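One protein chain omitted, others in place.
As written, the chains take the letters A and B, and residue 1 is the first residue of each chain.
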Amino acid sequence: MAALLLGIVVLGFAGTIGLLVITAERVLIGRREEQSAIRRLTPAALAVVFEDGTEFPVLSRPDALVFAALLGEFSAQVQGASHDRITQYFEAQGHVRAAIAELSSRRPWRRAVAAYALGDMGSPASVGPLVAALDDERRDVRSAAARSLGQLGKPEAVEPLVRALSSGQIPRGVVCRSVLLLGEQAVPRLLPLLTHAEPEVRAVSAELIGLLGGAREAQQLLARLRDTSAAVRGRAAIALGRLGASDAYSGLDGTLRDRAPAVRAAAAEALGLIGNAAAFAPLREVARTDLFEPARAAAYALGRLAPDLLEAAASEPGAGRFLREAADTAALRARAPA
Amino acid sequence: MNAGTDAPLILAADDDEIILGLVVYRLEHSGYRVITAHDGEEAVRRARAERPALAVIDVMMPKLDGYEVTRLLRAHEETKDIPVILLTARVQEADVDRGFEAGADDYLRKPFSPQELRSRVQALLGRS
Partner (left out) sequence: MSIVDAFLIGMSALAFVYFVLLNSLNLLFTAIASITMATRVRARPYAGEEDAFASPITPGVSVLVPAFNEEVGIVESVRSLLALRYPRHEVVVVNDGSTDATMERLHEEFDLVPVARVLRNGIAYAPVRGTFLSRRVPILCVIDKENGGRADALNAGVDAASHPYVCAVDADTLLDKDALLQVVKPILDDPELVVATGGSIRVVNGSRVDHGFVVEQRLPRNRLATFQTLEYLRAFLVGRVGWSSLNALPLISGAFGVFQRSLVEAVGGFSTKTVTEDLELVLRLHRYLRTHGQPYRIAFVSDPVCWTEVPESLHSLSLQRRRWQRGLGESLWRHRRMIGNPHYGAIGLLSLPFLLFFEFFGAIIELGGLVATAAAFVLGLLSVWFVLLFFAFAFLLAIVLSVAASTLEQFGLRRLPEARDVGRLLAYTLFENFGYRQLVTVWRTIGYVDLARREKSWGAQERRGFKLTSGSEA
């Protein structure tokens, strides 16, 4: 009995080992073949991208997959006429249609791969189906769809992506990157989120508006400087700095006295970016007397605002260590060798 | 379409094979001769050795980044007049300034338009 058990166990193990070894071998060979296929097909792929009226090559199925992957990689790196040509290829070969169909596949990973590939293919026809995929039951698929919508850049994607910011169903990083790719057109839809119930949503939209918006948005961001959440106040301050809105000065000046050190630091940084000379005195005060984060930010902001006056400010009695550090660092950078 | 030996020589530097391939193709098929480099050090070395008429340099490269390469080119007699176009994936204002401070002549963001690149190259070469 024991002998039988032993026999089964040993055979089982030996068999497994054999299987694994063979698998490893197969994988290795497969990847080598793929690499040589890539080398072989690259010239043709480049021709498709650049040559007008190139005949699309007829390829065997495995080659066609590699070719499509290659073009997908090219597509991610280019824009303009080259990008349009790649899209034409994918549309003409039926890849776009096939990928859109795959979005309804029962296998989640197929849906995800298709959702991702559609971004690189660049066809406007995929926007609708991708928006629908934003509600897929799997996170991976939703992420891939969000990323692709960012790449496609069409206005229909703005509303659903911005909604995804508040729903939390798609990783924050992915949605933000896509919204950034959508650009200015997303701003009108982001503004209402500044008064959303959740502080994280308000904070993220403030950040995005700072990166995408213009001076017009400053007023609404100013209102956020009095938000109940420190995170929101801080991001709104940075956003105002990025927008360079000069009429934000008095609001930010007040925020220099916020109760949260991180918010004070953000206000200091923003004042450095805005460039209003009146900020010099309040920033110097913060750099001399405040806690680590705000003092450091204020010292460096001062260096941005008035580089010529930094050394003098740092040399005054009681100037403190932060001004000294900022001045020394600035001096170092100014003398950097070619 | 292969360029004749008196066609201008361009140095293309990028560690990303895909982008390098695209840039080389576009430039070669526009009548230029192209030499390549895969990192900052190679870029500087080849620039000094072969004195290209123009250099297209990616900012993110191993060993020396694009800004460093540009600075080094500007610092040396043999290479200081080579026009430089920087290619970058980054989106921030600070990086544009940094590029010009280093001595670059032009700046192209990725994803880039190969046609745009060609126009900029033509413009810079037309000037010098």
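One rule holds in what follows: a residue touches a chain if its C-beta (ideal position, glycine included) is under 8 Å from a C-beta of that chain, and two chains touch if they have at least 3 such contacts.
Computed from a predicted structure; not experimentally measured.
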{"item": "Sole contact to the chain not displayed, among A:L46, A:L103 or A:A144", "value": "A:A144"}
{"item": "Option from A:D63, A:E156, A:E311 or A:E325 whose C-beta touches the chain left out", "value": "A:E325"}
{"item": "Touching residue (missing chain; options A:L41, A:A76 or A:A133)", "value": "A:A76"}
{"item": "Per the touch definition above, residue among A:P57, A:G153 or A:P171 touching the missing chain", "value": "A:P171"}
{"item": "Hidden partner chain, residues of chain B it touches", "value": "60, 62-63, 65, 89-92, 110"}
{"item": "Hidden partner chain, residues of chain A it touches", "value": "2-3, 5-6, 9-10, 13-14, 16-17, 20-21, 23-25, 27-28, 31-32, 35, 69, 76, 109, 112-113, 115-117, 140, 143-144, 147, 171-174, 176-177, 180, 200, 207, 211, 292, 296, 321-322, 324-325, 328-329, 332-333, 335-337"}
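Please note the rule applied: only the chains that are shown with their structure count from here on.
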{"item": "Distance between the centres, which are taken as Cα means, of chain B and chain A, whole angstrom", "value": "26"}
{"item": "In the complex, chain B residues that touch chain A", "value": "16, 18-19, 21-22, 25-26, 29, 71-72, 74-75, 91, 110-116"}
{"item": "Of chain A, residues touching chain B in the complex", "value": "42, 46, 49-50, 73-74, 76-83, 180, 338"}
